[in-house]
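I have a structure here, written as structure tokens, and I will follow up with some questions on it.
The other protein chains are all here in position, but one chain of the complex has been omitted.
Naming follows writing order (A and B), and every chain is counted from residue 1.
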Amino acid sequence: MVESTPTNPTLAIDVRGARYVYPTGNVVALGGVDLQVAHGEIIGIIGQNGSGKTTLTKLFNGLLKPTAGTVIVNGVDTAKHSVQQMAAHVGYVFQNPNHQLFARTVRMELEFGPRNIGVPEDEITERVDEVVEFFGLQEFIEEHPYRVSFPVRKLVGIASIVAMRPPIIIFDEPSTGQDHNTTHIINGLMRRLRERGTTVVCVSHDMPLLADVVERVIVMKSTEVIADASPREVFADQALMARTNLQAPQVTQIALQTVVPLGGPVALTPAELAADIAQRRGKSARRGRTSSVAG
Amino acid sequence: MPEPIITFDNVTFTYPGTEEPALRDISFSIMPGEYVAVLGLNGAGKTTMGLCVNGVVPTMLGGDLTGTVTVGGLTVSDYPVREMSKLVGMVFDNPEFQMSQMSAAEEVALGLENAGVAYEDMKRIIPETLELVGLAGFEERSPLGLSGGQQQRLAIAAVLAMAPQILIMDEPTSNLDPIGKQEVFDMAAKLNRDRGMTVIVIEHEVEVMARYADRVIVLDQGRIVMNGTPQEIFSRVDDLAALKLRVPEAAELATILGTDYGLWKGPIPITTEPAVAEISELLGAKNG
Partner (left out) sequence: MSMQAAMPIAMIPGNSIIHRINPLAKLVWVVGYVILAFSTQNIVILYSMALFALLLAPIAGVTKPLLKGALILVPVGSSLLALQIIAPAVERPWTAVDQIGPLVLYGDGVYYGFVLLGRIVASLLMALIMVMTTHPSDLFTSFAKLKVPYTLNFMLAMTLQLIPVFQREVGIIMSAQKSRGMKGTGFSAVLPSFVPVFVGAIERVQQLSISLESRGFGSDGIKTSYRQVRGRASDWVVGIVGAVVLITLSVVAITKGTWSLANEITFSPLFVLITFLIAATLFAGVILAAIAFSFKK
């Protein structure tokens, strides 16, 4: 029932001059945003609450329609399609899985989305089996979604979207309320989705998470996009970080104060910075190992 | 030698209707004025441990508790929660779930009203408490119209008004944006430093805890597996990794430099500044 005739197949998301003003008044939630995301990109959106992040992502799946400008997602104009129609093109993983889950079993939960978008029954089974495998949910498949632990419930929430096989998936604050272990699993999932060709958009306050997975960061402040660059460029821009009250990951801050002035990389992970430091020490490190390394 | 303000003595607790204990043979004590960080995976027993301190476990939630929890010289299970609340203030991860009143002033007033504090005293205490959490002048604002950080500070003010000696915060910033997180942690640090309040924070933000905490307690499957200074605990990068917990990136960096490259032999830094100083020296040693 969803006709997908991509008008610009090269872009996953094409936002031009998009504004959003609340219908109840003159509060501008988004003021003139331009954004192009190619298929297969993995991007992060950062900014304080109220900067317009959520408004922007809600434009992507048509939950909000732009009051001016256009939002074309997977070649489909969101203004001309309902949220239900957009569901086949873009998946939206809400922050709190409790807002989403309702079925009696995990399996039924996973079947819900694909059935809604008109996937044939035998293919639904196949898709569910695949996401169960992908997410490692085998032991929970007949459980009630509210009987499994909160981290597993989060994974079920993500899996229920992935089962719809949308070419674009939005993650809203995937690490909120989750421990490091679960965050780590979600990180890996986003990376694997991207490897399958899915376009991934991740809205988050969790800078180490973004440093770890995304290749492009959109910075928002006061309803506008104020920067759009690689994580390295964004985290290295100390004026930008100060202006938005955001903090680069600790290891990036250490890199900025040590190896970056010497021409080193804006490291995003401890391993990366360690490798650079070791390389700089190079032979001298090996020579110095007997003398005075730990001065 | 001052007495501990909180003592857990061989505490084991099982929730009603479950088989597996949520806490297993927990023993530790906390001195007045300590800032304690509690780490652990979801389901490790962190929240349950916090609820034992103000008596919600077992008084309100039932279940089977053995061992004793002593707070301020009182055996917790002998007193109703509202009695313990004069000693222990507790706030949770979702500030909005803790709001029940039409205005900020009334939110703060609720506990005082229940305790029968006179109107004249409330008129003094409420603005003082709001000022303490940086919400001076917010008296008439609706709690639901505040930002997340402001709501959480209001929730804290609502318990502070009752002048507790202990503040327990259960993942107080997990629903907040970076500005909100900063506001809450700055405020907790101020209460601890300036007022000598005992602060217990259940938290995943290890970089922040490395900076503020005097002590770190690590729980795993209901047991205390580590208990020491942040320096002692966060230096054990591999042990924490085995527990699937995060460590400050500074500590991880130094550990990699030590084990993989043989470049780190001194103490493991847990905050940014010493890491920068050490690495600068390390790099300088090559140049010089």
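In this section, a residue touches a chain if its C-beta (ideal position, glycine included) is under 8 Å from a C-beta of that chain, and two chains touch if they have at least 3 such contacts.
These numbers come from a predicted model, not from an experiment.
The chain omitted from view is touched by exactly one of A:72, A:87, A:186 or A:241, namely A:87.
Although one chain is not drawn, the whole complex shows that of B:106, B:214 or B:232 it is B:106 that touches it. In the full complex, chain B touches the hidden chain at residues 51, 54, 56, 60, 80-82, 85-86, 88-92, 94, 96-103, 105-106, 109-119, 122, 126, 142, 144-147, 155, 158-159, 162. In the full complex, the hidden chain is touched by chain A at residues 24, 27, 29, 50, 58, 61, 63, 82-84, 87-88, 91-92, 94, 98-103, 112-113, 116-117, 146, 160-161, 164.
Keep this in mind: only the chains that are shown with their structure count from here on.
Residues 40-43, 93, 147-148, 171, 174-175, 177-182, 204, 207, 244-246, 248-250, 252-253, 256-257, 260-266, 272, 275-276, 279-283, 285-286 of chain B are the ones touching chain A in the complex. Within the complex formed with chain B, the residues of chain A that make contact are 48-50, 149-151, 176-182, 184, 205, 208, 245-247, 249-251, 253-254, 257-259, 262, 270-271, 273-274, 277-278, 280-282, 284-285, 288-289, 292-295.
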